[in-house]
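Sharing a structure, written as structure tokens. Questions coming.
Omission of a single protein chain aside, the complex is shown with its protein chains in their original locations.
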């Protein structure tokens, strides 16, 4: 069954398109948090972080509608490649101007 | 095959015509091992408006669900209705029982029996509800069901309280009255 | 043991629901269904039924609400009629597409305009494609029995398709008759528990969260719909096995999706549904007594449509006489064509019934009384159908229209 849940909710899980009719669940239902495709292709720009000036306030993490900013144990942000759509909210709301929107694919932590 | 016995009840909304129709059917089914359908004239219930109700009784299961076209018995709880509603279900064979204090002079088909039901209900029941009383007259006159079966039906409907006792009392009195009417006209027996 | 009661169709449904112990009941009144929700309210108040009784603000909400409740894994009930059924039409498709195992009673009633509260079958037949199993009861007893069986069928994990149990408005909903009322323990033994097992598909799961009633794009939608269709087709088998089990447990009831009455040796057969079948039986007995070769086939279920059963009944090996003409009698008209049931029947007969003339009789619209004389007329007309001229006339015959208008009951020239 393609219905097998991923180990963690809302993690990227590989999903091969069903080929057998029985691979579809019997009704419009599916395990929650079962994701297949990345949103990577949505963006033109993405955040480039200057950790030297980062105050670890966490506002970038707070305001990301896509949960694409992850915080390290120490409170520093990293960018989730699969989820960032490049909207720029994190950069706009960073009180220290530690985030700028660079080209997609640029090193996020130069 | 034998045709089911058809009783038509005619009253005004609130007078208990349908309760009487249902009580007769209930007694037939639960206490006389007969089959019955009981149904009201379909539609919204409006207090005071003319109400028909029907009881269809037979020995075998009743499948016919069409309207009653020929009544064996018609019970009229308010004589004033007879001039304003269609009585096409009356035939020369119909026994027409009418609540009236005055002598009956109706230009309608059927054999007519006048009973001062409201006056008697005030006396026996302390109310103007004539349904159990007219049920008693009907059973006495026609012998359609064993009277004890209808008494059981009344007990099942009204429970054990004083209301049941009063209604039973009225029923039996009325039953005697029906028997007397029948003695005067033996052809009325069902 | 079971007790004999004197109940209306509506009351029989309410008693059946009480015995099935739904955990959530959504109630919105509409004539002629209202007695059902009133009776259930009384049962909840008196403690005879332990259920969340929810007063909703519309039929749309009633069906949406029981869908939400079913998603938590509990048995539910609601009832409606006519405009109410159409008002919840969107949710009917939702519920069947989501494969929620709901049971709903519908008091068959005419549709406005003209506004009319009396019985006919236009409401449920308008929603024949909504993905619900559609059952039509003839008697109060069958209404009670169908409700109980409906839960068994709907909740069967292989079916998971909602069931609509239809009662003719007033003629059945408001008519009192003898009903054998089972004991609660007997129904408990017959049905699964009213709280579904934790792994019941299509319900929330707190240990393993589920997304239900989801979106599917063009690449997947068709697969879900095909599976829904197959489940409905499979349901026919489950309806029959459930009916056999019911008969074994309670000693009564039809076991097929169609029921014949004196039809095996009848040349002229009326096909109908609902309570009108009862009056047809009486007319058949009368006509048989005068030597006429007439019979009845009653459609107990319109979805899944019993194509094979119907064909077997009409053309099967057990017949002793060949069918010469068929009439389909229904309280419905699909404007500009014919009655919906006639269209269904004709489609079902396409392979095996070629050459048998089928006439469509529309009767009982908006509560019009269907009399024995009307039905006898139908059989007379069926016989006349055999002459070539009548055979090609495919129009609808409005039964009894002559009683109402002086000139004609056929389409103006």
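Per-chain residue numbering starts at 1, and chain names A, B and C are given in the order in which the chains are listed.
To be clear about the criterion, a residue touches a chain if its C-beta (ideal position, glycine included) is under 8 Å from a C-beta of that chain, and two chains touch if they have at least 3 such contacts.
Keep this in mind: contacts and distances are computed from a predicted model.
**Q** Looking at UniProt, which of "Dihydroxyacetone kinase subunit DhaK", "Sulfite reductase", "Pyruvate ferredoxin oxidoreductase beta subunit" or "Thiazole biosynthesis adenylyltransferase ThiF" names the chain we cannot see?
**A** So the chain that does not appear here would be "Pyruvate ferredoxin oxidoreductase beta subunit", according to UniProt.
**Q** What shown chains come into contact with the chain that's not displayed?
**A** Hidden chain, whole complex, touched shown chains: A, C.
**Q** Kindly state which of the options C:213, C:249, C:343 or C:401 is in contact with the chain not pictured.
**A** Of these options, the touching residue for the absent chain is C:213.
**Q** Touching the hidden chain in the full complex, which residues of subunit A are there? Just list them.
**A** 2, 9-12, 15, 28, 30-39, 42-43, 58-59, 61-63, 65-67, 82-83, 85-89, 91-93
**Q** Since one chain has been left out of the picture, which residues of subunit C touch it in the full complex?
**A** Interface with the chain not displayed, on the subunit C side: 23-24, 26, 51-52, 54-58, 60-62, 64-74, 76, 90-91, 94, 98, 195, 204-206, 209-217, 220.
Going forward, only the chains that are shown with their structure count from here on.
**Q** With chain centres taken as the means of their Cα atoms, state the distance from subunit B to subunit C in Å.
**A** Chain centres of subunit B and subunit C, defined by C-alpha means, are spaced 34 Å apart.
**Q** Between subunit A and subunit B, what's the gap in Å when you average each chain's C-alpha atoms?
**A** Chain centres of subunit A and subunit B, defined by C-alpha means, are spaced 79 Å apart.
**Q** Quick check: how many Å separate the C-alpha centres of subunit A and subunit C?
**A** 51
**Q** Which bits of subunit B are touching subunit C when the two form their complex?
**A** 1, 22, 25-26, 29-30, 35-40, 42-44, 62-67, 69
**Q** What does subunit C use to touch subunit B in their complex?
**A** So the residues of subunit C in touch with subunit B come to 4-6, 31-32, 117-119, 169-172, 174-178, 275-279, 281-282, 285-286, 289, 367, 369-372.
**Q** Using the touch definition up top, name the residues of subunit A that touch subunit C in the complex.
**A** So the residues of subunit A touching subunit C come out as 5, 9, 17-18, 21, 24-33.
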